[in-house]
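With one protein chain removed, the remaining protein chains of the complex are shown where they sit.
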Amino acid sequence: MNELFPIILDVSSYILILVLVALGLMIVFGMMGVINMAHGELFMIGAYVMVALQDVGLPFWAGILLAPVIVGFLGLLIEAALIRHIYLRPLDTILATWGLSIALKQLVVLTFGPESQSVTLPVDGSLEIGAFSYPLYRLILMASSVLLIGATFWLFTRTDFGLMARAVIARPATAATLGIDTRRMYRWSFVIGTALAGLAGALVAPIISVDPQMGLGYLVPGFLSILVGGAGPLAGVLVGGAVVGGVNNLLAVWISPVAAMITVYVIAILIIRLKPEGIMGGRRAK
Amino acid sequence: MAFLELRSLVKNFDGLRATDNFTLDIAEGSLNALVGPNGCGKSTLFNLITGVLTPDSGEIRFKGQNITRWPPHKIARLGIGRKFQVPAIFEELTVRENLIVAAKNKSQQEIIAEILAQINLTKDPDMLAGELAHGQKQWLEIGMLLAQAPSLILLDEPTAGMTGAETRATADLITRINRERGMTVLVIEHDMGFIEHLACPLHVMSKGQILKSGNFTEIRNDDEVKALYFGQTEAMANA
Amino acid sequence: MRNNLVALLIFAALAASPLVIGSYWTGQLTAYLVYGLLAISLSLVWGYGGILCFGQAMFFGIGGYIMAVLTKGMILPDLTSSYIGLLAAMAGAALFALALGYFLFAGRGISGAYLAIITLAITLVLERLMNNWYALGGYNGLLNVPPIKLTFFGASFELWDRLPTFYAVLGVVTVVYFGTSLLLKSAYGLKLTASRTHPDRLSSLGYSVLSIRLSVFALSAAIAGLAGAIFVTLDGFASPTLIGFTLSTEVLIWVAIGGKEMLLAAFLGAILTRTAESWLSEIFGNYWILILGLTFMVSVVLLPKGLLATPLEWLTKGKGKRSG
Partner (left out) sequence: MLDIHKLSAGYGEAMVLHDISCRIDPGQVTALMGRNGMGKTTLLKTIMGLIKARSGQIIFNGAPIEKQPTHLISRAGLGYVPQGREIFSDFTVAENLHLSQLGHNTGAVLPLEKIYDWFPILKERSEQRAGTFSGGQQQILAIARALIGKPSMLLLDEPTEGIQPSIVHEIGLQLRRIARETGLGILIVEQNVDMVRTLAEEVFFMENGAIQERCDIAALRQDDSLLHRYLSV
């Protein structure tokens, strides 16, 4: 029991981070049909914001506030300079954002060097109940992720912005004839998606090693989560993230990380092939 | 046994019944037209026959074989050719290349010059198909059918977007294809002038079923058909 | 006609280049030619077949490993013929592509963005697999792969020296390039264009779109496998990087920058990008990758047909005319 509990917590915290990353990807994919291959790098930049702020001596929590703002602003620039011109050419967005991802990665290498960096834990203690002990920051991380995921769901299902966003997803042309500025909706959705990636990166920075190559390790599982869960309803991300993240982490503990990665990818590919609309159903992407 | 037999075809989309126990027989060598208002299920019917869609229930037999649930390319190989509503030509290929792709065997490729003459495109066989005028695209697609040489051809609004003269020429071409090449033809149309020119049996489709069959004059003077097009109260007032 | 003329001139220039560029660069250029072959294979499947494959290096790697395993005599010690190795590499890659293609395209097949993500995931899986397949050298790969041994009527010699190797590789690339161009100009090329732009229409004419897709996928894999097989003989070793993600995305960049819808542009895209990399990475150092990423991005946005394809098209076809 005491051995199982930390494993469950580890798996859950990985799933939650994966869902956060996938949620940002999915907002952009669902709204604009854009596959953002640079999403992993935006996640990475979120983590590097923490590295940079630690270097100048700003407190950790300031970083958590600043990272989504900085990465979101970067998202705004990317939308205006790049995505805006090609969002009607979905396959080209894959390539163009791939170019962007290479450039961003290298920019970080040039600024921070290729070696990995670390961010100190803001909270050092552990929660101890009897024989059970678990790092406090990981619990905070999980709680914040749950909160963020909840907030994103609330934004898209309960607010006026969400109503407009869902309308633009369902029938963009009709939404425009009702006076809704679809371009603006696309832009802000992209910003929200990137800001989420930045925040996720900032939150996990203390518990992973931060390096320029870290994006890919979240990008591909993130995409697989979306496709496995189904790109239609938002809840698909939760299911997809749980399947991909859960299987991966459990197998990594029980067998080996290599076998886990191979198994989870193969399972994901099989699900996507056999059930292209995903476990939760919904429309198939263009 | 009819050439093409459609038996109680049912197809639903999200609770909307596109075809509803649709039954129709088409005799070999005949020319038939299917008319009806928008959304009555005509294009769905063609998609069912050509295997693009599979029916929820019912049966399609062609030349005595049950072809229900066959994949589209096998149905095409058995001899059913189709012209789409929006001209479905290969825009990145030239006119001649379009015909070469459509003609599967050598003997058909030899008559490409003849087909070009028939569809009035002799002058520019090496033009990119995407650069043709709209009416010419429609003709090229008919030419592709000739090259494919199926025994049954399905035409979905072959005169959409054509001028009056082009429409009449198309009607003549279709009649000739039917008579001289012995191809069985089933055509969907809105344009009653075109239908009149075809002078063939007519089936009026409404809500996924055949409402009336008959010749042009009978259909034109039928009150139910008028009601379908003009609206109920008007037809009743006229009656 | 003009198309072939321009290609002939370019291949003639390549053939003459060792006279000018010296021994070191001849060796480099040999490797670039092999990358060019890989680029041709991707252009065929992506630009002509409409299948965006994010994992083209898997076929390259499979070809490379098959060649290495056979010519090192790891399976049959008596059967180490280079010819058999090359053939087996092509056949092995093609068979793998057929199986994978059937899985991907049959029935309600996968296309577009989904295909890109899935091929990317598959290539990651394969790379990880090779890293841990210790019988095949694992992370370190297979060392001491022998060079290609050519046998003519009983006489045989090994391609150790740079110049003969260069010309042998150039010969293969030339044959593949012109063979593929010829094929694309035939009725098969028409069908390929038709299946890419309007698959439903093609199946309504009685063609099986699945078999067309499978055939182009397998053919492209065979060419990539051939390239991989030649490559391992040049360096003398096969490693998991051949099969993996990095090379897959690099070849994508070369082909996109060159021009995916034109074999010649894709081929030159690979050679020129690699050449530029050798020169510019010395001048710009680490900034080179940044420049490459940005160039790739800008060329996708502004010149979706490719940086090289636009001027080449103008050269080969003249203004506004189509050579057919």
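Couple of notes before you dig in:
In this document, chain identifiers A, B and C correspond to the written order of the chains, with residue numbering beginning at 1 in each.
Rule of thumb we're sticking to: a contact is a pair of C-beta atoms (placed from the backbone, for glycine too) under 8 Å apart; a residue touches a chain by one contact, two chains touch by 3 or more.
Quick caveat: nothing in here was measured; it's all calculated off a predicted structure.
In terms of the touch definition stated at the top, the absent chain reaches A, B within the entire complex.
Of the listed positions A:T111, A:S126 or A:T174, the one in contact with the omitted chain in the full complex is A:T174. Subunit A residues in contact with the hidden partner, per the touch definition given at the top, are 160, 163-164, 166-167, 170-171, 173-183.
Within subunit B, the residues in touch with the undisplayed chain are 37-39, 130-131, 134, 137, 157, 160-161, 163, 190-193, 220, 226, 229-234.
In this section, only the chains that are shown with their structure count from here on.
Removal of subunit C from consideration leaves the following touching groups: A | B. Put simply, the C-alpha centre of subunit A and that of subunit B have 50 angstrom between them.
If you average the Cα atoms of subunit B and of subunit C, the two centres end up 44 Å apart. One inter-chain figure worth recording: subunit A and subunit C are separated by 33 Å, centre to centre, where each centre is the mean of the chain's CA atoms.
None of the residues of subunit A touches two or more other chains. Residues of subunit B in contact with two or more other chains: none. Listing the residues of subunit C that touch subunit A in their complex gives 52, 103-104, 108, 110, 112-114, 116-118, 120-122, 124-125, 128-129, 131-132, 245, 249, 252-253, 256, 286-287, 289-290, 292-298, 300-301, 304.
Interface residues of subunit A facing subunit C in the complex, by the touch rule stated above, are 33, 35, 82, 85-86, 89-92, 94-107, 109-110, 216, 220, 223-224, 227, 258, 261-262, 265-266, 268-269, 272-273, 276, 285-286. For subunit C in complex with subunit B, the touching residues are 187, 190-191, 193-194, 197-198, 200-209, 322, 324.
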